[in-house]
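Have a look at the structure below before the remarks.
The complex appears here minus one protein chain, its other protein chains still in place.
Our next item is chain A:
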Amino acid sequence: MTGDHVAAFVEGLRRLRAHPEVRDGLVVYRVDLVETAVEVAELTGWPMAPPHWIHLPAVVVLPATNSQRSTRSGWLRHSRQVDGWGGDADPVRAWVAHVRGVLATAR
């Protein structure tokens, strides 16, 4: 079942032209030219429960963030909670909107 969830997430990103790729336990994709990722292991509840950590290159600095080392070299993962998950008919679009909102705060 896990594979189905990842496939659904990747397919949704592909539909949004986010250029998703699965590598090293991450789904890596682009939002507004910024490369970002989520962990494959966090997609087992998709689309009912969204991923939690947003992985970004370390050069992307977020203010007041709860960050930890990413599984990808030179990257960090950032803890960013989603408010009101489950209200959008297209969950992938909702996820990308969440990531875009987080990126808007980047320095």
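Quick note on the criterion: a residue touches a chain if its C-beta (ideal position, glycine included) is under 8 Å from a C-beta of that chain, and two chains touch if they have at least 3 such contacts; residues count from 1.
To be clear about the criterion, contacts and distances are computed from a predicted model.
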{"item": "Listed names \"HesA/MoeB/ThiF family protein\", \"Tetrathionate reductase subunit B\", \"Sugar ABC transporter permease\" or \"NADH-quinone oxidoreductase subunit M\", matching UniProt entry of the absent chain", "value": "\"HesA/MoeB/ThiF family protein\""}
{"item": "Hidden partner interface residues of chain A, rising order", "value": "1, 5, 41-42, 44-45, 47-52, 66-68, 79, 81-83, 85-89, 91"}
